[in-house]
Structures are given as C-alpha cells and as structure tokens.
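One chain of protein is taken out of this complex; the other chains stay put.
On to chain A.
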Amino acid sequence: MAFRGRGRGRGGFGGGGFRAAKQEPFELYPELEDLGTAEYSNRNLQLIKWYSNLQKYWNSSPYYYEGGSERTRNVQKPDVERLSDKDLQVANSKPPLWHFIKLDIDHIPAELARGEKKEKRGIKRVRWNQESDLHKLDLFEKLEQKHQGEEGKENKENEDQEEDDEKNEEEAEEEFSDEGDYEQNEYFDDDEDDYNMGDDNDDEPFF
C-alpha cells in the first residue's frame, strides 16, 4: 500500500524528497484553541461527578481485571522494606473476585463456575466500601484522643487492638489465601498443556 501524498509524520517517514502534500507533524491531541463558554447547570455537574465516582469505583474494584497470573508480580517489593509499607499494601490490595461474583453454577454458566470450597472458607467480611475500614480506624483514633486521660482509654485501646487484630487476621487470611498451598491446585492450569486439551468431553463419558 503506497502512502504517497499522505502528510503524516508517523514512524520513520523522516527522509526528504519532494512530496505533493505538505507534511504536517502528527499530533494526536492538538490544542483546543477556542473552547467557547459553556452554559451548564448544576445538574450537569452532578452527572459528571457521579460518572467519575463510578469510574473510580470500578477502577479500584476487583472488576478491573488485571490478570490472575500477575498477582504475584503486582506485589512489588521495594528495595528496603519499611514497616509503613505493610499498611500501604493492605490499603491497596483488592478483594478477590469471588467476594462479589457468585461463582456457583446457578448464577454463571457451567464452564465458568468454580466449586464451592472456596466460598466456604469464609467471606469473613466482604468489603463493599473500600473506605469503611479507614473510616473505622479514623473513628477509633478520634475516640482515643478524646478519652486520653480516662479509664475509657484502656477499653478503646483494647478495641483498637481488636480492630487491628481483626485486620491483621483478615490480612493474614488474605495473604494466606493468596499464597497458601491450598491455592496451588486451583490455579494449576491443566489446559495450558498442549497434549491434554480436553474441554469438549463435558457431557460424554470419557473412555
């Protein structure tokens, strides 16, 4: 396909030679000169805000699928691990998909469904709201500051510890569930094996 006469400076088009068309530099996003004024009402602002909230939620949720095999890669260990990194990781890790999507055969097609043993291992607390944890931590912090000199301080500390414990436990459980030995069979992908592409024998007896 001859691209003569196309004035686009894409790729290795550099070389000279007289061309019929003027070569323009290829700008993907040229500057908008005159945008004009917009008459917008508050309704529009609200719609825009809602849309961007939805987008943010989806991007931070497990629905934003980044590839199962990359999970271990995502955990980037910095050169020098710091204690504060631990909190960072907890805040950023996403709950697994099966917290939200029911993977049993009643709700999705048979070949996509997964067995029930995973679910039974306990959705201890499904995190619908990513901020609810931080919310509670903030709340406890504030309460702690208020009751500093009082006897109530001990109770709050206990609750804090409980909260931390719960978080740690959940975190430990998640880490455990993410990298434990029980996982290995689940993600052992037999189908990558070229010799055993057996996926059409679902309903027939296998002799």
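Note that a residue touches a chain if its C-beta (ideal position, glycine included) is under 8 Å from a C-beta of that chain, and two chains touch if they have at least 3 such contacts; residues count from 1.
In the analysis below, contacts and distances are computed from a predicted model.
K.L.:
Mind telling me which option in "Trafficking protein particle complex subunit 12", "General transcription factor IIA, 1-like", "SKP1 component POZ domain-containing protein" or "DNA-directed RNA polymerase III subunit RPC3" is what UniProt lists for the chain we can't see?
P.N.:
UniProt lists the chain left out of the view as "DNA-directed RNA polymerase III subunit RPC3".
K.L.:
Of the residues in chain A, which ones touch the absent chain?
P.N.:
1, 3, 5-8, 10, 20-22, 24, 26-30, 32-40, 43-48, 50-51, 54-55, 57-59, 61, 63-69, 97, 100-112, 126-129, 132, 135, 187, 189, 191-192, 199-200, 202-204
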